[in-house]
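A protein chain is absent from this complex, but the other protein chains hold their places.
Every chain is named by a letter (A and B) in the order it is written, and numbering of its residues begins at 1.
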Amino acid sequence: MERTNKTIALIIKLIFWGLLAAFFVWAFTNSMFSTIVEQPDTFFRLLGEHVTIVLLSGAAAVLLAVPLGIFVTRPKFRKSEWLIIGIANLGQTVPSLAVLALAMGFLGIGISAAIVALFVYSLLPIIQNTIAGIDSVDDDMIDAAKGMGLTNSQILWKIELPNALTSIIAGVRTALVINIGTAALAYLVGAGGLGVWIFTGIRLFDNAFLMSGAVPVTLLAILIDYLFKWLQFALVPKGLRLARKAQNS
Amino acid sequence: MIHFNDVTKVYNGNVKAIENMNFNVEDGELVIMLGPSGCGKTTLLRMVNQLESITDGDIMLNGKSVKHSNKIEMRRNIGYVIQSNGLFPNMNIEDNAMIVPNLLGWDRKKMRDRFNTLMELVGLNPDQYRKRFPHELSGGQQQRVGVARALAADPPVMLMDEPFGALDPIIRTHLQEEFLQIQKELKKTILFVSHDIDEAVKMADKIALLKGGQMMQYAEPAKMLNKPANSFVAEFVGQDRVLKSMSLYTVKDLATALTLKPVSESLEAQNINENLSLRVAISKLLNQEADQLIVENNNGTNKGSITLDLIEQFLHREIKESV
Partner (left out) sequence: MTIPSLALFGIMIPILSLINEGIGTLPAVIALVLYSQLPIIRNTYTAINNVDPDIRDAANGIGLTTFQRLYKVELPNAIPLIMAGVRTATVLNIGVGAIATLIGAGGLGGIIYQGILRNNTTMILAGALSVAVLALIADLFLRLIENLFTPKGVKK
């Protein structure tokens, strides 16, 4: 059973990598990435814009969403949890394209509209994961901490946050990966980014432009995803990784 | 040390969890609160360190009202052990055990020494476990660390909520015995919640038997077994209560109270160490042909013999005395 599962997983992996390799070979032989080679300066400018939008909006979202998540999990404000989550959930049903467009309506054309839109869009996953992370801390653990005379803020810093860290980082990771994709739409509000080439490609039916924009965006998303996976490993206390392992086995 | 004065707890305005509870836990006593689930024993325990509020009445801890004490400061002076040990998975064993001293601002050297002492006390090698994490330890080991953590700042009072309840029977017996040894040495004032009558008989100086938020009987284990206050107590302690009470006395107790019989050479009789309980003596007597056991002390010196008649005599005497 174990063995067949592993074999199947290996075959699927091989097919996947094979297809990927075929795609890149095909793309290169048809000089799909020629735009990057021909205009490296533009490429790095667009990449810089893209990363700036993602990082600024992401950082702002973390600064607001994590404290907000902590706030609604305080016993006194527990009752406001449904409200915050409700608003955030509703916000998620509004398409990212519309959020961008609306931000432009208020802030005009430019990079600030894109940053604000992406900031708003990142809040939900981070708030949700912060709340879920803190909620998942075992009640007995909090009880023991209280019984030993830890103050509420000591419980938050020493117990709740370290134990919720995995979940919070996962939320930031989701938010950033989504953001990288949404930032490709930033071109529409005049904020630049790699979306510029993608849209040029679509409009001119020029596959070289299209691929030179789309593939780096994808790679950027995958890169950030892996970076945060690593960060999760590096930042989360060792005892918690063991706890997780013990639970899954 | 702990005085319950007319303590009452009412939930949602009308559900009475605890009704006019009055009793004292004296200095250095281990009191076990016993009762069926929902009897209010855990609520009562959690009222002492104010994890539950008190609706009416008050609890005096060392002469100070717990209602009017600073909760945080008070809790740091009370050891607290719960069933699922509540160790923090993000901290290693040393940080877990030393969390209260750490909050109290002890210096590093003092904490290290304290950790070493405590770990030796609970039977774990300090250096072997210092940097390990809770999930690398077995349930019994985790609970030992839980006890060490509660003892860390040397609190005069300890609250223990079914501390050995989640362990398997063999480990539980081990930990109970070890804890009794520790208690003999440290003489803490301990309030302990249990649902296991055998645990209570074995460990408690006094047992508080609760039902529906009311005290059914508050007495020494021997008295509760020999003279149950009412039919509920009698039923709770079990029909074999007299046999249970036999585990409270050693052969030596009997030898001090009564004269042992001379040893008759006629039949092959087994030996029994005088420090073993009468319960063991009865079991051995029933499990052999001869009607007597040869009592010997730790050096193997023969001190006479014991019979079922003699035990019965001793029992009558004890029951009369405990009235």
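Side notes on the structure shown:
What we mean here is this: contacts are C-beta pairs under 8 Å (C-beta built on N, C-alpha and C of every residue); 3 or more make two chains touch, one makes a residue touch a chain.
A quick note: this is a predicted structure, and the numbers were derived from the prediction, not measured.
The hidden chain, counted over the whole complex, makes contact with A.
From the options A:S57, A:T73 or A:S96, the residue with contact to the unseen chain in the full assembly is A:S96.
Among A:L46, A:I84, A:I127 or A:A184, only A:A184 touches the chain left out of the display.
Within the complete assembly, A:G195 is the residue of A:G69, A:G133, A:G147 or A:G195 that touches the hidden chain. The hidden chain makes contact, of the residues A:G133, A:G147 or A:G213, with A:G213. In the full complex, the hidden chain is touched by subunit A at residues 23, 27, 30, 32, 90, 92-99, 101-102, 104-105, 177, 180-182, 184-185, 188-189, 195, 198-199, 201-202, 205, 207, 210-211, 213-215, 217-218, 221-222, 225.
We take it that only the chains that are shown with their structure count from here on.
One finds 53 Å separating the Cα centroids of subunit A and subunit B. Against subunit B, the residues of subunit A that register as touching in their complex are 138, 140-141, 143-151, 154, 158-159, 162-163, 237-240, 242-243, 245-246. Those residues of subunit B whose C-beta lies close enough to touch subunit A in the complex are 49, 51, 71-78, 80, 82-92, 99-100, 103, 133-136, 149-150, 159.
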